[in-house]
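What you see is part of a larger complex, with each chain still in position.
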Amino acid sequence: MATVPLLSDEDAAPESRAVFDRIRAARDTDYVNNFWRALAHDPALLTATWDRLSTVMAPGALDPLVKELVYLAVSTANGCAYCIHSHTAAARAKGMTPAQHAELLAVIAMASQTNALATALQVPTDDRFQES
Amino acid sequence: MATVPLLSDEDAAPESRAVFDRIRAARDTDYVNNFWRALAHDPALLTATWDRLSTVMAPGALDPLVKELVYLAVSTANGCAYCIHSHTAAARAKGMTPAQHAELLAVIAMASQTNALATALQVPTDDRFQES
Amino acid sequence: MATVPLLSDEDAAPESRAVFDRIRAARDTDYVNNFWRALAHDPALLTATWDRLSTVMAPGALDPLVKELVYLAVSTANGCAYCIHSHTAAARAKGMTPAQHAELLAVIAMASQTNALATALQVPTDDRFQES
Amino acid sequence: MATVPLLSDEDAAPESRAVFDRIRAARDTDYVNNFWRALAHDPALLTATWDRLSTVMAPGALDPLVKELVYLAVSTANGCAYCIHSHTAAARAKGMTPAQHAELLAVIAMASQTNALATALQVPTDDRFQES
């Protein structure tokens, strides 16, 4: 259970309800997921978060599926259960195949173990990696 | 400074030196970076780590640049300074453009903030995200 | 379910029960929450934890509500679900308003994203921040 | 060293330079710190981050010093060295006393240890903390 009640359309303030409508329009669905209904207690935070997300995840130099894979990888490293579930679903909706999912998992696992080793050994950064 | 001495080719055991040679061959360079020289104290761990990395990062259902972006994202979320430097360099070597780097950063920042919000609010996972 | 049974007053050792009684007295309630009942398997750890908590969270240069907000922020960054629930409740009991909760969430989200950006960019600390 | 060059006013694009000027005006100083100079490679990300930060950290239901303390606590839990230095300085600039700093540290340490204990024990959340 969330630390705040999830707000239905009826209970949400008009500004939050307007964001719900923009979410529905952007995703072409009637469904507004729990994250936004929890955020809706603060219409300003809801608006800022949705607007920024829409901008950041739009197609650009990286394609939307790659962005979802990165999002899922970060959510995993941060241990956010909700985000892992919702972004695994989002990645599938954007075309992630089982083979891509499997390779994503393998990369996440690989990075996690070499991150731990480099940290445990406190390896100094090579000069050549310092030149930006 | 590392918590163990970095091993030169001269100081490393033959099994570790053989891995150094495979690293050089795979990357077409004479340079072996500090991470491997620190790991070389344990030839078995060095071998297992390099072999697995080679397998995981090879082209597959995801292309090598996408894998590097995911690696860099995980390394950032895990706060591994060495890994961030080395995998930023690796991503550039595999063709990451400044525009792609900028979008990667924006996605990492976005995920970090919604991860924190979903966690702070303890949002329950929607049933529809539970169907795998 | 916890990795150890939660101890009732009947099952707890006398030293643990004595801490339960001090918790009840300090909070003016009969209820002892699950965290303490899980810790009660080790009376020494239970005693040390409760005693230290009482000292640290007492009014001082920072008022108790500010301390709770900080506690909740750290618990969020550490991803401790139990702690997020219990300290959200504790913050409300100490007077946290919905508006304060909303601003706390916004600050946590902001910090999480700039933490990620500064880490991803490996920004060197400005000299002026080094002067303590 | 950062993974990107820090941009001087001369090297930054006009949109980024404009943000530098707003930072200077808001803080009544000529100095623009490294974080913003690293972000300046992506004027859109720089603008979005500064604008959001200004909104979030403005006085509101929580006072600016409390917000800085929370920011510093989150930065510590996330292990962001740059952020710890810059927000310790910012907190001092907003009036944090040595006694307040000391209490902040004590609360962060306390939360970190009970977070670890609750996680290690996998304590189930009490029903009463679930009622939001």
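Letters A, B, C and D mark the chains in the order given here, with residues in each chain numbered from 1 onward.
We take it that contacts are C-beta pairs under 8 Å (C-beta built on N, C-alpha and C of every residue); 3 or more make two chains touch, one makes a residue touch a chain.
Worth saying up front: this structure is predicted, and the values here are computed from it rather than measured.
J.: Count all the copies in this homomeric complex, not only the 4 that are shown.
T.: So the full homo-oligomer, as given in this file, consists of 6 copies.
Convention: only the chains that are shown with their structure count from here on.
J.: Between B-C and B-D, which chain pair is linked by more C-beta pairs in contact?
T.: B-C
J.: Taking each chain's centre as its mean C-alpha position, how far apart are chain A and chain B in Å?
T.: 20
J.: Per the centroid of Cα atoms for each chain, what is the distance between chain B and chain C, given in Å?
T.: So the centre of chain B lies 34 Å away from the centre of chain C.
J.: On a C-alpha centroid basis, what's the spacing between chain B and chain D, in Å?
T.: Measuring from centre to centre gives 27 Å for this pair.
J.: In chain B, which residues are in touch with two or more of the other chains?
T.: In chain B, the residues touching two or more other chains are 76-77, 79, 81, 84-85, 88, 102, 105-106, 108-117, 119-122.
J.: Using the touch definition from the top, list the residues of chain A that touch chain D in their complex.
T.: Within the complex, chain A touches chain D at residues 1-5, 48, 52, 55, 130-132.
J.: Where on chain B does chain C make contact in their complex?
T.: Listed in rising order, the residues of chain B that touch chain C are 72, 76-77, 79, 81, 84-85, 105, 108-117, 119-122.
J.: Can you list the residues on chain C that touch chain D in the complex?
T.: Result: residues 1-4, 6, 31, 33-35, 38-39, 45, 49, 52-53, 56-57, 60-62, 66-67, 69-71, 73-83, 85-86, 88-89, 97, 99-100, 102-104, 106-126, 128-130 of chain C touch chain D.
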